[in-house]
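Inspection log for the structure reproduced underneath, given as structure tokens.
A protein chain is absent from this complex, but the other protein chains hold their places.
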């Protein structure tokens, strides 16, 4: 299992909430793998998982994930006030605060992740497709964007790390 | 009264929620005035109010305000899950999603508002002081930043508009 | 022709520099059309051109375009200092300041444009393909991202405007 006893309580909460909402770390890492396989042919799933885990140690990322998942849950339980409730329940196209929160995640590893984020957010590969299907009665207006952002940030970190290794060798 | 029948329903909701949370448009405009009086000596309160009102017509601004106020209310009612509840109730210094949302407002009028935002967010003049006092049992973790962002965005718009008028004259 | 005598001198410069670098307003509008045709079946090229033109009236957008094109030209003429010159000439994947500048453009119409930007920046339809080909000895490290950002911002504005019309009808 990921991280274990060296995790902060907040980090553990993030893993717990992601799991409760049906998101496995491996599924996020699959998106990172999908983004990098054409550029780094020898990239491994293990490397992608490690990078996703490192992204999840960042406080800004943790704050964004907890806030977003909380809003999704409240929309699901219909506790939000109108017209906000309807915007979140329908994932209204002119509501962009979910993208704003994702951007906070992306920025931690610099701007090179923007393109990757937009690409998978529109293509919806893997878990992003499931989170968007709404087939299970769940609301994932925030979560699908947050997952795409974590995967893209991990891809940025992976690219930066690989490049540094090249220099140092 | 502001706007009136030409307002969209969403805009009306924004005015209503702001008023419910104790924020008058004039108080936001006072911050804009405070920010501009040293640069534009003939700036008027009327001009500041108009610019605040125009900022509030923007959909991105409306989305940010409704989402932020909703989170404040839920924190007040203790409906949020821990550890998020405690972060919002204490306005924890390492929780920056309120700043992220404010940035979405600032960006609508370009980057020249960042400095103004940081300046009044730290100085806390006028209404920002009251929103931060927590004396009334209210939680304004998001609202104080959002108000500072709207006031700074209005200051940016005012500067841009004045400059355009200079060119056209 | 676009805008004409109602344009500010700065706006005219933007049109001039874009044309000098081989970019027609119609080509940017084609990207906007490409982004919206699946969502708004009756969208017209005329509407897309109008929205691109409105995006180009914004000062923040003008600043970003002039700064980015200037850097491209200086890279072309090899006037920049190393290692910056090599980063820009090779459009190095870990150099993301071009994306940072594009984000400043996108933000003017809110966060809903991020996804569109990433999507076309990766897919490279139309003019973006030509700007990236480097076949003509030109450096367009900044310009291709800026064009994608203007097209995506225009798509956001178009979506916002259409929605407002629906409400008011």
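Going by the order they are written in, the chains are A, B and C; count residues from 1 in each one.
Operating definition for what follows: contacts are C-beta pairs under 8 Å (C-beta built on N, C-alpha and C of every residue); 3 or more make two chains touch, one makes a residue touch a chain.
Since we're looking at a predicted model, the values are computed, not measured.
Contact with the chain not shown here comes from a single listed residue; of B:27, B:47 or B:121, that residue is B:121.
Among B:25, B:87 or B:100, the one in contact with the hidden chain is B:100.
Listed for chain B, the residues touching the missing chain in the whole complex are 39, 93-97, 99-100, 102-103, 110-112, 114-119, 121-123, 159-160, 163. Chain A residues in contact with the hidden partner, per the touch definition given at the top, are 8-9, 58-60, 63, 104, 107-111, 160, 164, 167. Listed for chain C, the residues touching the missing chain in the whole complex are 9-10, 13, 59-60, 63-64, 66-67, 70-71, 73-74, 79-81, 83-84, 87, 94-97, 100-101, 103-104.
By our rule, only the chains that are shown with their structure count from here on.
With each centre defined as the average position of its C-alpha atoms, the distance from chain A to chain C rounds to 27 Å.
Each of the following residues of chain A touches two or more other chains: 94-97, 100, 103.
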